[in-house]
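A single protein chain has been omitted; all remaining protein chains appear in their positions.
On to subunit A.
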Amino acid sequence: MAGQSDPQLSLFSAEEVEFIAEDEMVEIVPNLRMDALNFVCGDFGPFFPQLATQVPLWLAVALKKRGKCTIRPPQWMTVEKLTQVLEAERDSQRVFEQLPFHYVEISRLLFDHARDDIPDVYMVRSLIEDIRDVRFHKVETNLESLNERAFALKINNLSAMEVNIVRPFVGRALQAFYKHDSPDLIPDQDRVSDRRPQVANNATRRHLRR
């Protein structure tokens, strides 16, 4: 079975996920005058001092490093908002709160490069860590329900990094369950000599969980 003996089932490394996250848009306030920048991914600017504009995160970080702008933290990255999210995450055992798909990576990049632009940076940082821990614990509880009848798992609002962490494990576990539930080994129905109809029967017996 493909992937069963391969320990490197993970498709993306954390750095690659971070790279993808750098395409998310953030708001910056430039302190220089500059013409519009024309890139393959779109045109950004023109930039005027003190006039906020939307740019991709990688451009914002590049400008920030040169001291040419301040980054406005995203709407969700405030102490009040994150406290609410954390409360809600703790309250419900199953549902995940809606956060940006790349919230782990965006917050890491902003903490690294623009900590002076985030109010209450220590508080925000520890809140995000807490949210991530609570959510990951919930992912694990969700995975406990995995069994031979599941051949897919749907968890709403899971973020890119969280998916990336559990991907190798879940992929393997589902494969193993599928293998052990094969109709050759589990004689649950009338055995017929031809294998193909049996496989079809088995597939209809499965259903998506949640």
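Miscellaneous remarks
We adopt the following convention: contacts are C-beta pairs under 8 Å (C-beta built on N, C-alpha and C of every residue); 3 or more make two chains touch, one makes a residue touch a chain; residues count from 1.
Simple rule for what comes next: contacts and distances are computed from a predicted model.
Among the names given as "Actin-like protein ARP6", "GINS subunit domain-containing protein", "DNA-directed RNA polymerase III subunit RPC9" or "Reactive oxygen species modulator 1", UniProt records the absent chain under the name "GINS subunit domain-containing protein". Where subunit A meets the omitted chain, the residues involved are 4-5, 7, 9-10, 13-15, 18, 108, 112, 136, 140, 143-144, 146-148, 161, 164-169, 171-173, 176-177, 179-182, 184-187.
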